[in-house]
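Below are the C-alpha cells for one structure; questions will follow.
The complex is shown incomplete by one protein chain, all other protein chains being positioned as in the whole.
Up next is subunit A:
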Amino acid sequence: MPHEVDQSFVALPLRALADAALARARALGVEHADFRLERVRSASWRLRDARPAGASDVTDLGYAVRVVHGGAWGFAAGVDLTMDAAAKVAAQAVAMAKLSAKVIAAAAAHGGGSADAGGRVELADEPVHADRTWVSSYEVNPFDVPDGEKTGLLAEWSARLLAAEGVSHVDASLMTVQENKFYADTAGTSTTQQRVRLHPTLTAVSVDPAGDFDSMRTLAPPVGRGWEYLTGDTWDWAGELAAIPGLLAEKMRAPSVRAGRYDLVVDPSNLWLTIHESVGHATELDRALGYEAAYAGTSFATFDRLGTLKYGSAHMNVTGDRTAEHGLATVGFDDEGVAGQSWDLVRDGVLVGYQLDRRIARLTGFDRSNGCAYADSPGHVPVQRMANVSLQPAPDGPSTEELIGSVYDGIYVVGDRSWSIDMQRYNFQFTGQRFFRIEHGKLAGQLRDVAYQATTTDFWGSMAAVGGPQTYVLGGAFNCGKAQPGQVAAVSHGCPSALFRDVSILNTTQEAGR
C-alpha cells in the first residue's frame, strides 16, 4: 500500500522558506536558484555476541540554496527555519557566486581561467513538475518498529549463530534511514519525497586455538524496503543463518588458493560491487570530464569514446535506472527537479550512455539530464551521483548451476568483501565471502585467500555468458563516496550470475609475503 509523506515533515514551513529564499535570490539577479529542505534520519544498532554494543539515532534537518549568478555557482546552507534566515542563506549563496567571480577575475588577470572549466554555468531544460509527491515502495517503516523489537530480532539471530559449533563471535548490525526532501526552483518545479532503506548484516567469526581466524557475513543486500525485509519472505534469513556455521567451518579448513588464471562464475552477491566500481563510476560523465579529477579521479570511458568504446563482450548490457522498485538510488525526482528515468549505458558491449546532471547534460549537448543529481544532506551541494546501474540478464539465460557446469577448472565467487580500483577505473582487485573450487563443472569445496585482479575492459571482455532472470539479484551499498566535501549515497546494482574466462587470481597470503 502506498504511504504518504510523513506529516511531521509536510508540516514544516517548506514552501514559505522556499519562497523567501527564491525571492531573495531573484532579487539579487540570479539566472537560476533552487531550494532544498531535507530531513534525514539515520539510526543504527550494533550487537556484539548478541549483546548491545552501541546505537545511534541521528536526524539531520536543514536547507540549502544553490544559485547560478553571473554564470557561476554559489551555494549556502542553513538550519534556522525562519524566512529571514532562508533569505540570508540565499544571499550567502549569491555571495559565494561572487567570490567565484573574484577568483575568475584574478585568473584572467594572470592569463588563465574562465567562468567555469567548461564555460558559463547553464542547465539543461527540464519540464516543470509542480507540486509533485513521491514515496518509495515499502510496507512497514522501520522507524515505526520499536527499537527493542529490532535489537531483539538481531539478538535472537546472533544467538542462533553463536550456538553453532565453531562460531566464536557474532557481530550484528542494522542501519535504517528515512530521507525526506522538499525541492523548489525558480522555474516552478516543487517536489516532496520520502524514501526508506535499511541494511541488516550478521557476521560469524571463527577463531581456532592455533590463532587462525576467519569470518563469514550474510549476503542479504541493503534494500529500499521496510521492516518486512527482516520478517517476510523477501530474503531467506532462516536458511542463510542455518548455513553459515557449516560454511564457515569448511572455510576454516579450506586449502589456500593456488595463484594463477581461472574461469570465474561470479555470483550476483559479489558481481554487484564489480559493476559499481568498474561501470557505475566509470560512466559518470562529470568524472569523465575531469570534475572529480583531484579526488575520486577521472574515467577511461572518455566522452570522445561514446558509441565506440568496446567496454565488454556482446553479452554486456548495462542500464542506468532511477525507477527500479526497491532500488537504493530510486527516486521520483532528483535534486535538480529531474524526473526519474531508465536508459542504456552499455549495449551489446559498447558504451552508449552516461550518467548526467543538468549542468553536465547542457555542457555536453544532451537534450536532457537523466536525473543523477543528489546531495546526501541539507549541508551539501548536489553532485552527479550514481543511478541504479545494473547488468541485464539474458532473457533465456542459464542458471548459476548451468554456468558452473560449463567450467572445467575455475572458481565460484560469492559475497563481497574487499574492493579497490584505480582513479581511472582500469585496475581493480576484489575479494569475497566464499570461494568454491569448480572442477569438471562441479563445486569441489571452498578455497581461502582468494582475490581476483583485472583491468575493466579485459574483465568485461572475458564475460562468456550471463545468467537468466532467475539468477538476477538487486545488490547494493549504503556508502558510496564521492565529491568534496565528501558525500555518501546509497545505490543498488542488479545483476545475474555471470561467467568470466581466464581471470587472474591472487593468493592474498602470498601477497602479504607469508
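We adopt the following convention: a contact is a pair of C-beta atoms (placed from the backbone, for glycine too) under 8 Å apart; a residue touches a chain by one contact, two chains touch by 3 or more; residues count from 1.
To be clear about the criterion, contacts and distances are computed from a predicted model.
Student: Could you tell me which of "Metalloprotease TldD/E C-terminal domain-containing protein", "Sugar ABC transporter permease", "Xanthine dehydrogenase family protein molybdopterin-binding subunit" or "Acetolactate synthase small subunit" is the UniProt name of the chain missing from the displayed complex?
Tutor: Going by its UniProt entry, the chain not pictured is "Metalloprotease TldD/E C-terminal domain-containing protein".
Student: Sort through A:A27, A:A53 or A:A130 and give me the one touching the missing partner chain.
Tutor: With A:A27, A:A53 or A:A130 as choices, the missing chain is touched by A:A53.
Student: For the chain left off this view, which of A:A90, A:L264, A:L285 or A:I421 is in contact with it?
Tutor: A:I421
Student: Can you tell me which of A:F9, A:F182 or A:Y291 touches the chain that was removed from the display?
Tutor: Checking each option in A:F9, A:F182 or A:Y291, the one touching the absent chain turns out to be A:Y291.
Student: Just name the one of A:A16, A:A107, A:A130 or A:A242 that touches the chain not displayed here.
Tutor: Considering the complete complex, A:A107 is the one touching the chain left out.
Student: Provide the residue numbers of subunit A that touch the chain removed from this figure.
Tutor: Interface residues of subunit A facing the absent chain: 46, 48, 51-62, 72-81, 92-93, 95-96, 99-100, 102-117, 146-148, 151, 168-169, 205, 207, 209-215, 290-291, 293-295, 297-298, 300, 379, 381, 383, 418-427, 429, 431, 449, 451, 453, 455, 481, 484-486, 504, 506, 508-509, 511-514.
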